[in-house]
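My questions will all concern the structure given below.
A selection of the complex's chains, in situ.
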Amino acid sequence: MAKVEQKGTLSKSDLREFFREMLLIRRFEEKVEERFRAGELPGFLHVAIGQEAVAVGVCRALVEGDIIASTHRAHGHTLAKGTTPNELMAELYGKLEGCSHGYGGSMHLYDIERGNIGANAVVGGGLPAIVGAALTFKLRCYPRVGVAFFGDGATNIGTFHEALNLAQLWQVPAVFVCENNHWAESTPSWQHMPIEDISQRAVAYGMKAVKVDGQDVEAVYKATRRALEHARGGKGPVFLAVNTYRLVGHYIGDPQVYRSKQELEETRATQDPIEHLRTKLELSGDEVEEIDREVQEIVDASVEFAKNGTDPKPEDALKNVYA
Amino acid sequence: MPELSYREAVRDALSRAMRDDEDVFIMGEDIAEMGGSMGVTQGLVDEFGPERVRNTPISEMALAGAAIGAAMQGMRPVAEIMYEDFLTLAAEQIVNQAAKHRYMSGGQVTVPVTFRTQGGAGWSPGAQHAQQLESWFVHIPGLKVVFPSTPTDARGLLWSSIYDDNPVVFFEHRTLYGIKEEVGDELEPIPLGQARTHRQGEDVTVIATGRLVHEALAAAKEAEEEGISVEVVDPRTLLPLDEDALISSVKKTNRCVVAHEAVVRGGFGAEVAAVVQYGAFDWLDAPIERVGAKFSPLPFAPVMEDFVVPHANDVLEAIHRTVSRT
């Protein structure tokens, strides 16, 4: 994916590019759902449908050398950080061509070359590593930033607290992107978090906090750019409180008994970031269709690629345990 | 006689205990409306309400610790740790607090808490969602460790765990939730610390836990067709361990295979092997064989995962190795 030139204002063509990428992620994840339901994909899968603007807005703001750590809901982050749909899909099919060579799976997507130090299936598990990576950037005077993605539910875990505290204490160049989708699995925010404004978490560390509408990719992009500037400039880490919505189940197959159909439908109708951007860009039906056809082809090709990929040999399981 | 799945058996023990006793309550992530990630607690919030079926935030340390604190005040909480892998987060509370309060206080307090958790491979969740860590807790004085392999055992042992005045770490195996069995109308508590002999045999004893009990039984059936008579014993409670049952079985068969899904190195099978070689030394005709996961984290790709974790044929091969020793 071509990098948009780093700049404060985005041209219409930049935003079109964002649109294309968000739609690609959406179609990719829809395909993943479809293939999972068809019984082709093993494991445990979480899609981020509704949260595409966060992945794209954040990752487009990054520059070469910046790194991310992701979560169980990692497809969007991974694609936005530059892993090709082919490599990602191959991973989900458990192939050697996958971005983790078939060892990781959906919850453990890595792409070290492209700056993805790993999706993590332990909530909060990847945050401390981002602090340590950012510390390294600081010690070596690299102008790089470490970015951690995590959810609202993750702000309840001790790892989150310790990691943010340490990041602020050591003034490392890190940005903590909290994707507040108001749910932790089946548990609504009010039932897992004693505060309404999640940016208040940062007060405990004296950390700069920025709130942003996560359904507006331009807003996410701009807020991230400012946060990165702050962190890269040696002014310390930033907590990015992103308000967003998960428009599907927690995992593929989740019957969502914990929320009403009506609530879900309302949210879907009003909070689709792709719809928002389409409206903003005043894209015509034809234009959308064309982009859609293009990304669908990429997604279809990725399935082809993955299916034609190489299965690991059983004994390969004993490789890569040690360096 | 009702038929219950392993999942329903666990649920049945929980709901009976809650019905009988106000002191019993359950807590954990997503255990209410969603019924837990494995559906074990489904429906319980409807009967008992959200005060006794408490959804917690993602806070393994605090949820384990709050259960401990409630237990010290006389409650009998059952705390669910969603995946065994996350026991690594609750370990401080379980090991340094729950296991030791009674001792450090010189006997002033009891900590009747039960930590339910589940794990196990076979569905490709990757390296952080299917570890088997029961052997860690067997090393901790003050804890009891239970690992049932059948619906009957799950129900009877969970009941006993809840009513035990000591902290219990109760392991369930993810791939067993669906297996079914007829159980009595009445819940029969099963005392902690008693092994169960699933199958009598003469030539070799297989000591197995969790999913591997079923693999061992399948292997035993195949072996029988080959004329090898296999005894299958499930300790069920790993701590305290029913050493006598294991040793006397091996004294009868003179050969022993230990099988679990956990990694062999440092696994519970090591402890069993050490106990059996000590207690049945003069009776053993062959070295004790250990069957367990190969030495790697759990890989994602099904062909690799399948290779890493043990199956009936691994048990059978171990049986062959041991009987072929002269």
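Should a chain be cited, it is by its letter among A and B, assigned in written order, with residues numbered from 1 in that chain.
Quick note on the criterion: a contact is a pair of C-beta atoms (placed from the backbone, for glycine too) under 8 Å apart; a residue touches a chain by one contact, two chains touch by 3 or more.
Not measured: the values here are computed from a predicted model.
Counting every protein chain in the full complex of this file gives the formula A x2, B x2.
The working rule: only the chains that are shown with their structure count from here on.
Measuring from the averaged C-alpha position of chain A to that of chain B gives a distance of 36 Å.
Against chain B, in their complex, chain A makes its touches with residues 42-44, 91, 94-95, 100, 102-108, 120-125, 153-154, 156-159, 184-187, 191-193, 257-258, 311-318, 321. By the touch criterion given at the top, residues 29-30, 32-34, 37, 55-62, 85-86, 89, 123-129, 294-297, 299-308 of chain B touch chain A in their complex.
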